[in-house]
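Only one protein chain is missing from this complex, and each of the others stays in its spot.
Chain naming follows the written order as A, B and C, and within any one chain the residues start at number 1.
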Amino acid sequence: MPSMNMVLIFSFLLFSLGVVGVLIRRNALIILMCAELMLNAANINLIAFARHSGTVAGQAFALLVMGLAAAEVAIGLAIVVALYRRKNTITVDEIHLLKG
Amino acid sequence: MQTYLWLIPLLPLLTSALIGLLGKRAGKPVTAVVAVGSVLASFALSLSAYSLMKAAPGFRLELTYFEWMHVGSLSVPMGLVFDPLSCAMALVVSGIGALIHLYSVGYMWKDEGFARYFAYLNLFVFFMLTLVLGSSLPLLFVGWEGVGLCSYLLIGYYFETDYAPAAGLKAFLTNRIGDLGMVAGMMALFAYFGTLTMGDLLTKAGHLSPEVGFGVLTFATLMMFIGATGKSAQLPLYVWLPDAMAGPTPVSALIHAATMVTAGILLVCRLAPLFQLTPITLTVIAWVGAATALFAATIGLCQRDIKKVLAYSTVSQLGYMFLGLGAAGFAAGFFHVFTHAWFKALLFLGAGSVIHAMHHEQDLFKMGGLRKKLPITFWTMLIGTLAIMGFPGFSGFFSKDEILYLAYLKSPVLWLMGVIGACLTSFYMWRLMALAFWGEPRDHHAYDHAHESPLTMTLPLMVLAVGSALAGWWGVPEAFGGHFNVGQFLAPSLTFGQLHGAHGHHEGPAILLAAISTALALGFGAWGFFSYRNGLAIGEARAAKWPTLHRILENKYYVDEGMERFILAPIRWLGQKLWRVVDVIVIDGLGVNLPGALAGLSGDVIATTQTGRVRNYALAMTLGALALLWIFLK
Amino acid sequence: MPFAQSLLESLGRDLPYLYGPLFLVFAATLMIWPGDLLVGRTNKRAWSYVAFLVLAAGGAMALYAPLGQGFSGMFRVDGLTKGFQFLSVLAGLITIVLSQPQLNALREQTVEYYALILFSTAGMMLLVGATDLVSMYFSLELMALCIYVLVAYLRHQERSVEAGMKYFMLGAFSSGILLYGISLLFAATGGLTTNLAELNEKLALATPNHTLLVFAGVLMVLVGFAFKVAAVPFHMWSPDAYEGAPTPITAFMSMAPKAAALGAFVRVFGTGFHGVSGEWMLPISFLAGASMVLGNVAALRQQSLKRLLAYSSIAHVGYMLLGVMSADAQAGGQAIWLYMLTYLLMQSGAFAILIHLQGKGEGERIDDFRGLARRRPVLAFAMLVCLLSLAGIPPLVGFFSKFYLFKLAIEQGHITLTVLALLTSAVAAFYYLNVVATMYFKEAPEGELKPMGSGLALILTVTCALILVGTLFGPKLLDWTAKITLG
Partner (left out) sequence: MSSPATPFIPLLILLLLALAVGIGILWVSGWLLPRFLKPSNPQQAKLTPYECGVPLFQGSARQRYGVKFYLVAMLFILFDVEAAFLLPWAVQFKSNLATFWVMIAFVATLLVGYVYVWGKGALEWER
């Protein structure tokens, strides 16, 4: 099933993009977006393979993941906003009060 | 009566809790009465336990109260065992413990933390009795750890000083190393026998023949011995005991001379049938014991602190005990535990009395001429000295002679080491006596204010002196026409149904050996006495003659400095540097500047992992995941 | 209408399994709105009582829930579920009590705080019963999302917000990895199932060219769990989050989510990936070993007690991973449950004292314990008991549970790791004793200590008593463990 391999490769690329984005970006918002990208990579797998097997469970799962991703983003944004109000920056490298 | 035996260990625990909670409110007299009374009651109960044990079949009384742990195939009962060995030891612990409690009342009377002290001390007695009487290895281990904890608390008792807490920590941590051996040994024994109850273990061991070569049993017993070296201050884990003298003197007498430090010997005796099966372990024990006996004795020669002399003497005497055990003379080893408990407790309490009189002056070089000021202390300590040097008829004579004789049978070299150690012991003890009690007072101010201690302190001294003089007659060796009653008494515990390994007690020139070692010891004692009787001049001249040797001995072979330099400092260094490693390697190295990081690595291997930067954490996670993947693919 | 009927029927059949968590969710929702409208601004602490009662009631409902499986194999109530639900609820209850001194002092009592604890506990209760990767993932997120917010709860304090940000960022990252792993496993089954039991059959049959897929999936799920329980090298969030979070939430984090995540860990790996245990055994053993070593070594140098406890909890997780490695959900679950129960006792005792000494949230350095033995002998003794038990010194319960866990590991043949665990637990004695030494052997600073509130005192008394006498009831405890975790 070459097409399924293509799906896996595509989703893996998307996932890697997310991982690399989290690792190299300094802006908290963009890190957040990249984390969402990772979730979406998983969603692609879920949907494609659900379609492949002809069941809907995977699709429902993906739908739920989208809802969850929204919740996650909302909380993330809230924390980032709180952080911005305290520290006046959302560059994560400038935030290292706690360490050791 | 049998139903009340559990009170033996529990009474001290109960009173410890009471004193800890209410001691301050109740006041010192009440505290003192409760503390001493509870240990006396334990002593009385131990006596009744003794008579019950004598009546029991096979001289063994095993009481199981309930099941403590039941894990898979391992079942550990919560119970006490009374046999000759444990009864004798329980009597020593509670008897000498009661005397030292009484002494402490006088010694600590003016101390602010009177109640705290007795709470700890009674807790110690509880754990020690648990260790002695516990019917299974895990229960013994509870006592083992507990006495370690109490020792830690009591060493650090004077926490206003810098060194006392540090010494306490040192003791506890050194012991933890030994405990690891103990746990490993326990696990090996469990794997081999499927039980950790003393009775079952020894019964099963009784059906085995001695192990040839290095097998599981040898491993297990060796591990147990490592545990014993920690608690009983043998090479190389002895370092904590001299420092432990930072605690109050009665504590040194009770814990670090008479009882706790002999727990290692007790452990080996408890498992004697097992150790019988492992000749390799016995040989190791004998050599470690002999080496410790000799090594510690040499250090004792040049110490100025009266308690340090006694501490090294304790290490050395513990070495003798192990030497005896290693020579398969379990009874002889325990006999020395017994006699040593008397005379070393006496010597420590005597030293405490001197220190008390001299207003907490511990330096021998500042004493002198105290004979007339402290007559009772002087005479009792004299008896203690005669006992430890092995003066014929006093207790140390019989027990030490038995050990040396058995060592000779094992190897003449061991005997020689033991004899040299005995000579040195005699020398430094007489040096101590001469410096403290003879000659001119070297610190007139302290001398003028010196006074004999109160009755609560001198009474225990006198009782202990009588014991030190006479305790040896319990086990007059056969060579001197006795029957070595100790051996016969302990036989049920030590052989546990095994055929008693034929002792072959009439071989060799027993009397001749005893004569040689005694004569040498007397000679060295006289040398030590006359060198220092008139002050420090001769000693100083000798030190000037061999400056290097003197410096080495005075500095205890630089062991502490060496430990600090070669073991502790590297560990600390590693701990600090480890911090930086991941940062430099992982973050800067791979991410930013590999060459720069490599250069930094050589100088400063490690920086902090915990940089506080969230991206570094994510990177570490990613690399961790990749590492896991790599582990799999490999 | 057959569909509607079957829906209603299955709901009626399955809902009782979820009464506990559902009750928490609905009660918490009602507390926020409209409940909060009824309570005046100055009386918000009333919510602590309500939340306590609600949580206790929810816990009781879960405890008395019928045994069985429902929601198309998504959720299962068995002994393991109830056991870990009990731990989570207990931790939640303790946290509510522990929260009072600081929230009152800082005037930060709000209904949201308690509602978030309830939501998060509901997530944990669902998590430990989840028998499907889907339900597992969502309950995990419900639990985690609430805790992110709780960590950043003191939004006027820089370090609280920073801790929340770090925990959230890394949490989102790990959750992405976890979900991707789940999707890979889903793909490996050909898009058929995420149910643990079916997964176990399917994965074992996976064709060779699927091995990488299976392994990558398992590995990523492993990473997700390792993050949640803070195992090295996925631990880095925990010291910072522990230090920055409000102290009661630190206590909460070190107990409840850890217990729930470990319970799920055991279930997922013990039942779902049981067939491929050969593949994950080695990685977990590395995680376990690394956690023991790094956790204990790093704790040696800490000045802040909160950080020290964070690192030590990493080490404790290392020990508990030995239980996960038993690859047997039942035996491993029992050992971990017992360990976690005792750990919970010791942690809550230690945190009760820490919170009492902290007052408004300052003063968590080990130095602040100087001379506590002089100023408050009873408190110092209680701390001593907790710390020694954490160090695993007999005869305290900490020793007992450790012994049980290590014995299991030895029986399973993990000798090397057990030896490492023994060695590192000796190291642990160093830093616990350092605190003891500070309390007992250092001069006390000036100033009076205020008396302890009755809530904290109650928790402290009960935990210390249990720690002290726990081993006496060793067999009882084990019977109990078996009874609870076997159902």
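One rule holds for everything that comes next: a contact is a pair of C-beta atoms (placed from the backbone, for glycine too) under 8 Å apart; a residue touches a chain by one contact, two chains touch by 3 or more.
Computed from a predicted model, the values in this text were never measured in an experiment.
*Asks:* If you put the missing chain back into the full complex, which of the shown chains would it touch?
*Replies:* Among the chains that are shown, those touched by the missing chain are A, C.
*Asks:* Of A:Met6, A:Val20 or A:Leu77, which one is in contact with the hidden chain?
*Replies:* Checking each option in A:Met6, A:Val20 or A:Leu77, the one touching the absent chain turns out to be A:Leu77.
*Asks:* Identify the residues of subunit C touching the omitted chain, counting contacts across the whole complex.
*Replies:* 1, 3-5, 7-8, 29, 32-33, 37
*Asks:* Hey, which subunit A residues sit against the chain that's not shown?
*Replies:* On the side of subunit A, residues 63, 66-67, 69-71, 73-74, 77-78, 80-81, 84-85 touch the unshown chain.
Note that in this section only the chains that are shown with their structure count from here on.
*Asks:* Just the number, please: Cα centre separation of subunit B and subunit C in whole Å.
*Replies:* 42
*Asks:* So the centre of each chain is just the mean of its C-alpha atoms; given that, what is the distance between subunit A and subunit C in Å?
*Replies:* From the centre of subunit A to the centre of subunit C is 25 Å.
*Asks:* Which residue numbers or ranges of subunit C touch two or more of the other chains?
*Replies:* Within subunit C, the residues that touch at least two other chains are 165-166, 169, 173, 177, 239-240.
*Asks:* For subunit B, what residues touch not just one other chain but two or more?
*Replies:* Residues 610, 612, 614, 618 of subunit B each touch two or more of the other chains.
*Asks:* With touch defined as at the start, can you tell me which subunit B residues reach subunit A in the complex?
*Replies:* Spelled out, the residues of subunit B in touch with subunit A are 608, 610-615, 618-619, 622.
*Asks:* Taking the complex as given, what residues does subunit A use to touch subunit C?
*Replies:* 4, 8, 11, 15, 18-19, 22, 28, 31-32, 35, 37-39, 41-43, 45-46, 48-53, 55, 57-58, 61, 64-65, 68, 71-72, 75-76, 78-80, 82-83, 85-87, 92, 95, 97-100
*Asks:* Can you check the complex and tell me which residues of subunit A touch subunit B?
*Replies:* Going through subunit A, the ones touching subunit B are 19, 22-24, 26, 31, 92-93, 95-100.
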